[in-house]
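As you look at this complex, bear in mind that one protein chain is not there, while each of the others sits in place.
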Amino acid sequence: MAEFEKANSIGEWFDQRLNVKAFTKVMMTEYWIPKEINFLWAMGALLVMLFKLLIITGIFLLMYYKPDVNMAFDSVNYTIMQEVGYGWLFRNIHGVGASVVFLIIYIHMFTAIYYGSYKKGREMIWLSGMLLFVLFSAEGFSGYMLPWGQMSYWAAYVITEIFGGIPFIGGDLVIWIRGNFYVADATLTRFFMLHVLLIPVVLIGAIAFHFYTLRFPHVNNEEGEFFDYKKESEKYLAGDKANSKVIAFWPDFLSKDFMVIAIFMVFFFYLVFYNNGFAMDPVNFDKADGMKTPAHIYPEWYFLWSYEVLRGFFFEIGGVSGKDLGLMAFGFAQGIFLVLPWLDRSPMVKPANQRPVFKYWFWLLMADLFVLTIFGKLPPTGINAYVGFFASTTFLGLFISLPFLTTIESKIVGGK
Amino acid sequence: MFALYVGLAVAILLIVLNIVLSKISFPKEARILSIIVILVGYIYWGFEPFAHHEMHPHVEDASFAFDGKQDIEALEHEGKDATEAKTFWATIAKIAEHKGDAVAGKALVTANCTGCHSIKTEGFAEVMSDADAAASYGVTPPDLSIAGRVYDRNYLIAFISNPVKAMHIEHKYPVGGEKVFPMPSSDFMQPQEIADMVAYLVDSASKVPAPKIKEGSSEFEISKATNKEVFETACVRCHAMNYASIQAKTSAEAMSKYIGATPPDLSQYIRSRGEHYLHNFINDPQRKLSGTGMPRVGLTEKAQTQVVEYMTQIGDSKKDEREALGPKVLIYLTILAIFALLWKQKIWRDLH
Partner (left out) sequence: MINESRRGFMGKAFGAVAAVGAVASLVAMKKSWDPLPSVMAAGFTTVDLSKFTGNKLEIVKWQGKPIFILKMAADMPAVEKRSVKVGDHYYSVMIGLCTHLGCIPAYRDTTHDFKCACHGGEFSAAGVHKFGPPPRPLDIPPFTIKDGNTIVLGEAGAEYKALIASLSTDINIA
């Protein structure tokens, strides 16, 4: 056993046993972040805050929710919303939080794309981040099923039905996923398990991993600059903070994070109290009815771009049915973001506005995603269907052309 | 396409804004924030208010005149023949000009109506149980104790004369068709007689005392009890409301046979449909849901407001608590944000 001398304070007692001082230095006071950053760099911490809110409110919802097709709807809309003390508040925070978290995820993700924070050593940060996106999507999808309203049921039905499109095993796979021929109690309880236990546990692990991946490549900065962290941190520790290019995670970086989070919370709680229809869709206040599809059916806003790609192909091309084309495009759309670091063949790590070709690609992608999102909500009739088709093909085209465009770009800038 | 044009305008606005703001040395972070706010605002507009507007085309607001004007307009809009409707509603208007005599009306109502309808406060009990009534007529005839108060006078005149036309469900009971509405038309009666009957209903309704409420009940409870009275008269013969422990007077199977579908439980309809929709729908269901079996209810504006308010009190009972807490939370969070900002500035003063 190691030799332990008598400690002179409680802090020293813990430090002897847990090496608290060194841990604090490594994780907080000497974890170096670039100074050249803007408030968009706070989105990560904001996501942690939202995730924390979702877990805490989730815990209280879990006390009263009944995962049974006969009791789920009333356990939410009567017990939780109208009987439990502040139950309505926890439910609103949870529902709005689940929707807003995707807004921040998208801002966070597109910040990374804009500033090139996915390449030149940062590929694992990007991959772990995309894994988080997939996990949050699964968490959102499974959570939406739980209130067992009309949207819950039909979203579950349509999305599980998609797997039927997989050749050979499709039909059996759908039944296996649902636990029944149709979306039934078995489906609800297994997605309850996923939502409440399995996915949150995996999420926590993935978040920890995502934080870990940031350390060695270092967090990116506004100019994409690679500089000498040792030199800059020495400047900082010597007292010359103003001239150092780095700041400490605590208290410098976190103080700005807290400020952004606190300001955002005002907006967030305004939504929670006064404007939550976008997150708690009225259609979901009708009990699930397997015999009646609602007149207007649509996923939550953050899935709309994906949904529009799926239904963007509504006629046969080259012998392949619209349905299959849509499925293939949908599959492509889910995976293509993952390989972005390898599609971008230009070694430039610079914000998009300083990249001659990429800047057009980026804003075209944004515009395309906006069109896909809005038209994903509109009824796909008449000209809307054609706009959807055009936007979906543009999406595919953008990603297919990216390697070529970025190769051209690297030639223009002379391999900088 | 409109959404695309708006999007184009937004894009141009952003490009211009970006150039202008960078030229005048507007703080970079504020510029980034304004771009994000505008983009998020645009996309929100697209998938919320705009999309919902596309999905639910505007419909004329509720009219409490009950003069048939909107029915006639609807027919003409569809290119159908509106002469019958015009004649009918003109007749009703003529009947309405008569001043009714409640005493004469009582004799007429006793003779013509109490065979099926109870008027409990006037001593006319139910003739048969709800279940038997549903089996005989298809639906349980409603009690008329406060009918004179909650239903509009013109509507009552129209209803007594020709229930199907008043309720705007001619599509369910086409003239000469097999199905006949269980309550017969009384348009053979003299205008004065109809006016008298309505006058009796109005008079007897005015004598009904306010519902008895437990001593020491809160304002909310008192309001709920008075609204419940109207809801029970107007809606409960067909609709259940689980969260208020109210069963429909006519069973679901009987209703299915009667109008071809089960009327939905109304517990959460204030949330799934919203106040605006409900006001328009109750006033004339056909305008919102063409082909529905639900009749125009004929409630006065006051009574209809009470019904919608009751639906809120049962379906969204925490509304007052939520609206009271909202400002407090937002004020607290604003104060917190100010403190956070001050601390951040303190820390970053050394760093710039």
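Here the chain labels run A and B in written order, and each chain numbers its own residues starting at 1.
Note that in this section contacts are C-beta pairs under 8 Å (C-beta built on N, C-alpha and C of every residue); 3 or more make two chains touch, one makes a residue touch a chain.
On a predicted model such as this, the values are computed, not experimentally measured, just so you know.
Between the chain not shown and the residues A:89, A:177, A:219 or A:280, the one that touches is A:89. When the whole complex is considered, the residue among B:131, B:289 or B:335 that touches the unshown chain is B:335.
Although one chain is not displayed, chain B still touches it through residues 332-333, 335-336, 339-340, 342-343, 346-347, 350. The chain not displayed touches chain A at residues 29, 56, 60, 63, 79, 83-87, 89-90, 237, 251, 258.
The rule we apply is simple: only the chains that are shown with their structure count from here on.
Separating the centre of chain A from that of chain B, both taken as means of CA atoms, is a distance of 40 Å.
Against chain B, the residues of chain A that register as touching in their complex are 35, 38-40, 74, 77-78, 81-82, 88-89, 103, 107, 241-242, 247, 251-252, 255-256, 258-259, 261-263, 265-266, 269-270, 273-274, 277-278, 282-287, 295-296, 301, 304, 366-367, 370-371, 373-379, 383, 387. Per the touch definition, chain B reaches chain A in the complex via residues 1, 3-4, 7, 11, 28-29, 32-33, 36, 39-40, 42-44, 46-48, 50-51, 54-55, 242-243, 264-265, 267-269, 271-274, 316-318, 321-323, 325-326, 329-330, 333-334, 336-337, 339-341, 343-344, 347-348, 350-352.
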